[in-house]
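The other protein chains are all here in position, but one chain of the complex has been omitted.
As written, the chains take the letters A, B, C, D and E, and residue 1 is the first residue of each chain.
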Amino acid sequence: MAIDLKTKALKKSLFVFHLSTGSCNNCDIEILDCLTPRFDIERFGMVLVGSVKHADVLLVTGIGTIKNAERIKKLYEQMPKPGFVVAIGACACTGGIFKEGYQMAGPIDKIIPVDVYIPGCPPKPEAMIAGIVKLLEKIK
Amino acid sequence: MEIIEQVKEKFKSKIKSVFFHNEKRVYLEIDKEDLIDVVKFIFHDLDARFITASGIDNLKDMEILYHFSLDSDGIVISLRVFIDRDNPCIESITSIVKGALNIEREMYELLGIKFLNHPGLKRFLTDEFPEGFYPLRKDSPGRAEQ
Amino acid sequence: MKKVIVPIGPYHSLFEEPEYFALYCDGERVVDIEWMAGYNHRGIEKLSESKHWDQVTFLIERICGICSTSHPIAYCNAVEDLAKIEIPERAKYIRSIVGELERLHSHLLWVGLAGHFLGYNTVFMWAWKYREPILDIMEMVTGNRNHYAMMKIGGVRRDIENEDIDIIKKILDELKGKLEMLTGAVLDDPVLAARLKGVGVLTKQDIKDYGAVGPVARASGVDIDVRRDNPHAAYNLVEWKVITCQDGDVFSKAVVRLLECFESIKIIEQSLVRLKKIKGDIAIEVRYIPSGEGIGRYEAPRGECYHYVRSDGTSRPVRHKIRAPSYVNIPTFKASCIGETIADVTIILAGIDPCYCCTERAITVYDADTRKKLFDGKDLMKLSQEKTRKIKKQLGFKEK
Amino acid sequence: MDIMVYYFIGIPFIAGLFCLLLPDKWKTLMWAIAFDVCLVLFGYFVYFFDKIPALTGNLFVWDGLTNFTLLGVSFFGLIISLYSYNLTIDFLNRYYGFLLLTVASGIGVSVSNNLLLMAVFWGILAITLYMMINLGGSDAAYPAKKTFIMVGGSDSFLILGIAIVWVLTGVLNITEMHIEIDRALAACGFLSFVIAAFTKAGAMPFHSWIPEIAENAPVSVMAFLPASIDKLLGIYLLARVCLNMFSYHETMWFLLRLVGALTIVCAVFMALIQHNMKKLLAYHAVSQVGYMVLGIASANSVGVVGGLFHMLNHAIYKCCLFLGAGSVEEKTKTTDLDQLGGLAGMMPITFVSFLFASFAISGIPPFNGFFSKWMIYQGLVEAGKSGEPSWILWIVMALIGSGLTLASFMKIIHAVFLGQKSASIEKKDIKEVHWTMFVPATILSLLCLCFGLFYFQIPLSKFFLPIMRIDNMEYILNLELPLLLIIAGIILGFVIYPMFMPRKRRIAPVFIGGEKQEEEMRISGTEFYNVIRDTRFLKTMYVAAEKKITDLYEVLKSTVLYFTEGFRVIHTGILGTYLTWILFGTLVFLYIFIRW
Amino acid sequence: MKKLFIDYEICNRCPGCVVKCSYVFHPANNGITAVREEIAFFFACRRCDDYPCVNACPNNALERENGIIRRSNFLCISCKSCALACPFGTIPVDILQYLTERCDICMGNRLNEEDRFICVKSCPYGALKVVDDEQLKEMKNLHTIGQHIIVKVINWLEIYQIQEK
Partner (left out) sequence: MDIIKIFLLILGSFVIFGISGMISGWLDRKITARLQWRIGPPWWQNFADFLKLTGKETVIPDRANEFLFFLSPAIGIISVVITGAVLLSGIFYKPARWDLFIFIYLMMIPSITIFLAGAASGNVLASVGAGRELRLLLSYELPFILALLVPVVKYHSAQISEIMNYQMMYKINVGYISGLIAFIVGLLAFQGKLGYVPFDVSEAETEIAGGTFVEYSGVLLAMFKLTKWILLSVGVTFFVIYFLGGFHNLITGILKYLLVLLLIVLIKNTNPRLRTDQILRFSWGWLTILGFFALILSLAGF
């Protein structure tokens, strides 16, 4: 019962940490856009936090360059569990237009386990919210 | 175009060729020994703004284009310098233009051109790759040996 | 000198992108800064050598999400310069409109983020709220909120319909009032002024030394603007003026950006009026890209985008050099940040409006080795899989 | 009883002289002598506390204040000698010898009723202080000289005061005096005494010797003399002067308060920016004097009790802090804050005792410092009620001083124990110090807590209320409820907290934006207050302070030197020779005096 | 003067060119395709009256200049419609490349001397040769493109011209 309550609370209160790993920063801008009046993800209890130690969800954008790969892993390790990873944008899901890039160590799911993929270049904020709703369904 | 005349006047034989792509785009070819003088003149006396430098690998040699903008006329002057490919080194212009610091660093990193008297010729973009890996060189093996 | 490194980044909420500034501090005072880049390095310069001229526009767009039409414009200018193409008038106006809309949204975005960095979230929210209608226009006109895919060598890809023009005008009119309010709120706030005035001052000499461009330069009284100096698109066909400030501090940068918004609106409105009258193609047909070299410039929201392309007559560039505005603006931190406090450094860095994506475009190598070994697609796939596996295996992957 | 007093003074005195004669190598023997003597004395004073009948003789006085001071002196002697077990300095014989001599003369000062006798002991204290500082090696020579000249100079003020008092009243017995400050001469006499007390205790502007010696004198000496014994005795004298000898006078007392408040604030500002742990502690040793002065000068019972209580508390926690600093220095060989860091894990006991003492000195409830400060505030409020005009100013200064104290101690805590390890510490294999070093500190820190939690039961009702002859202090009881709440809160907290203790734990690297940890990513904490230093107004002050214009000694020195260039030739310049003569002369003087 | 000789009779039969090329300004450049494209349009094309290829091109990439087909390197999307449309099958599909290639007949820069003309060495069918004028003397049906390329091909242009007459 207590566990149940905590899971429920988790669903209602996701702290997201934004991790950009070689993106074109459009996805990142759109993530920030989610915070702003039109989309306002705080309605759902989501807050953007500055430290990965507070986070429940990593929002990963970008192709995951070689320079980033080990850092992403480190950050994933630092995130307190239960924690989830959302790959945002074509880049994070597949590599997108930079797929042939030499620097590419990703896509992200090659580096860390990904729970939800949100494709698009960039995905619209609505899509991101929809993706996170999918994530909520996944949390048990 | 008087400005180009001025440059020609000043350096005469040192300007190996002048090429007008159109009236706003001028390419001047010079020797690498004369670079500093010409840059000094263009940067200080003509009060041009340094835009950037593009390094190009021609296999036979390397080419560096120093782009300067004369903002009041909207003219872009590109100084073309050819340097030896086997031993690519050239005087750094950072002593004149501070802003060239990172631009030259990048060229060093991606093309392997050594800039003499550059204050901090370190890699900063691809420092995870092995030494001697110059991706923008045309004969670059394509991937660093791992 | 005792060195204390305070790391700013790479994954830091100050930046949307990963970037690492090692601040060498003495107390709160920053005595030196080291800039480590490469986290976002995707190798676009190299990638573009293996893409079709037309594909490159899309790639270039993805240099960055904020200047996502500035780089294409500069690139198209470069290719048009190379091929000596004159674009139709209608295309010129549309380019200006899209470019200026982007400037609007980008400046608002900056104002918001600057507020956010200062902990002034109200400004952040307000600015971004006012930015939304612009994105709406964008979506209406181009079909996407951010990567518009509007530019094309020889013109533009999509037209702006007459019916849309009225709607755009209406939205802009509404926006103007709100913008005025926001400008007032930001510029008259004494606390903001206390925070921003006299901070991170760049002198004219600094600007010249570092070759800084855009609002950063204009805030220091350096009157440069490629739109005026080297006219392209429709900028010489409409009335507007270049905003400059003399102080060179972060506050003037804010002033310049906010006032530029009004100029942008002016440009857009005039262009829209003209656009209605002009009939004709939106693009000319480009058949051949001859060999040669070309230079393209465009005044992106953050300053001059500079593209140099060289062609050998095939359907892809031989060399594509991109100099994004932030690449020359960021190093000015050497002049403006040293001696300031950490808190100021963050806002000074933000004042440059840096985004690092564009500074890190340069490489990506995927040449098949033509001399020694030929990989085919499958080999490459295998190799890359192997590599990924390898990376996966060794946590803390390192070459050699 | 008289005869006992001779023993109290004589035993340590003789033991001290004996130690001086012993060869340097017999470490343990000397230690045993010192320790045992102090133990016996302390045991005696504890056992006979309250049981010794009050005594007011020609030469000696024995009342509540004496009782308390004696307890203090012997206690700190005990603590320090325990701590010194593993001490590694040259001339240990001198160390223990002078330690015992100090104890002896400390006892002497506090029991003497005759002012001249007191002056003699006072003089011996100055000498032993000088000698003990000198043990710090050649670097300590200059500060030692400075100290000697300052403290010695204050002795002459004492003598001057005695002379004035003699002229005024014709008696030399403290207990028989009640002087109205109605004339200039009386005021001069009062001020002379006060200067003597201030110099000893280290109130501004006579403080400059304390920070000066801090860096070079052995830490245990710092802990013993300026931190505890000198405070006890200096404030003892002040209390005697203010309570017994002179009667209340508006202007004079105002002056005292002013000095007290200024001392608090100025010294704490200096402390804030120090980079050396010992020096920082020394400045606090100065700053805290201000509270005591303020308390005693509040001229009402709550305040005076607060001041005396604070004196005790200060001696306890400052001693503990110095001992902690000593332990750190023992292990790391440095007290430079920039080079320390992250010691908490390696020296947990030292850390906790240091932390407690820091809380105490910053006045965090429920540590003892809070209660004495609180009483001082109450005293000031009371003073305000009875018409003291600027009481609120003193309160503000005292409160802000307390805030600043907290800030500077947190800085030490960060720089020494928390934060990240510095490169030099990372290399060394540092462990907890020997038990003889941490036990004294632990005892003291527990005392801090104990005197806080049971502030009424032990220190107040045992020591101070009897001294002031107050039976009922309603005000003090005011604290009872909050205190109970605090205790209950802590108990509840520590009962409930384990239930909340995170069950799922994992150790992971620190988050620094994903970057790799580098050695330089370390804030030592010394720069915390650079901002304050750079503030426009304060900057000029600090610059001035660095030029030592606030240092009375330096100012006087430069003026005197200007005049005395010519006399230099006659001096051999070997200070030790002079001192031996002085010591010898004082002994002769003492002998004559006692006979007479 | 050395010239690159292409025997288009052999070459034309080849389903997909596999030669290596030492022109390295582009990754995986196969310069010979560019040459073959030129040959195809110059010599192999039958010059139809109604240009089925031009009409078939969905992107308007083909145009006719003086009767010779020219493919725009910018517009072609490599859909191969023209190859299908050509009734004579004169356009080999592998020359219709989206990313066009370049052959500089190894006149430009090469790192090593032996890198020159590696197309010749790597053509499995022997369609390529480096020749000098002496060797060319005996051969028939030779045509030159520019100064450096010699093609051995039955020139449909001539036939066309004959028909015209």
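The rule is simple: a contact is a pair of C-beta atoms (placed from the backbone, for glycine too) under 8 Å apart; a residue touches a chain by one contact, two chains touch by 3 or more.
From a predicted model like this one, the values you see are computed outputs, not experimental measurements.
Undergrad: Determine which of the presented chains are touched by the chain that is not presented, and list them.
TA: Its contacts among the visible chains are A, C, D.
Undergrad: So which of C:43, C:99 or C:115 would be touching the chain we can't see?
TA: Residue touching the absent chain, from the options given: C:115.
Undergrad: Which residue numbers on subunit D touch the omitted chain?
TA: On the subunit D side, contact with the omitted chain comes from 342, 344-345, 348, 363-365, 370, 373-374, 377-378, 381, 384-385, 392, 395-396, 399-400, 402-404, 406-407, 410-411, 413-414, 417-420, 477-482, 484-486, 488-490, 492-494, 497, 500-502, 504-513, 517, 521-523, 525, 527-529, 531-532, 534-535.
Undergrad: Which subunit C residues would touch the chain omitted from the figure, given the whole complex?
TA: 4-8, 12-14, 27-28, 115-123, 125-126, 129, 189, 191-192, 194-195, 341-344, 346
Undergrad: In terms of residues, what is the contact footprint of the unshown chain on subunit A?
TA: That gives, for subunit A, the contact residues 3, 5-10, 12-13, 36-37, 40, 42-43, 45, 49-51, 53-54, 56, 78-82.
By our rule, only the chains that are shown with their structure count from here on.
Undergrad: Where centres are the averaged C-alpha coordinates, which chain has the largest centre distance to subunit B?
TA: Farthest chain from subunit B, going by C-alpha centroids: D.
Undergrad: Farthest from subunit E in C-alpha centre terms, which chain would that be?
TA: D
Undergrad: With chain centres taken as the means of their Cα atoms, state the distance from subunit A to subunit B in Å.
TA: The mean C-alpha positions of subunit A and subunit B differ by 41 Å.
Undergrad: List the centre-to-centre spacing of subunit B and subunit C in whole Å, with centres computed as mean CA coordinates.
TA: Going by mean C-alpha positions, subunit B sits 23 Å from subunit C.
Undergrad: So which stretches of subunit D touch two or more other chains?
TA: Residues 514-515.
Undergrad: Two or more other chains touching the same residue: where does that happen in subunit A?
TA: Those would be 19, 52, 66-67, 71, 75, 102-103.
Undergrad: Any idea which subunit E residues touch subunit C in the complex?
TA: 20-22, 24-29, 34, 60-61, 63, 72-76, 97-102, 115
Undergrad: Where on subunit B is subunit E touching in the complex?
TA: 58-61, 138-139, 142
Undergrad: Mind listing the subunit E positions that touch subunit B in their complex?
TA: Touch residues, subunit E against subunit B: 24-25, 27, 108-111.
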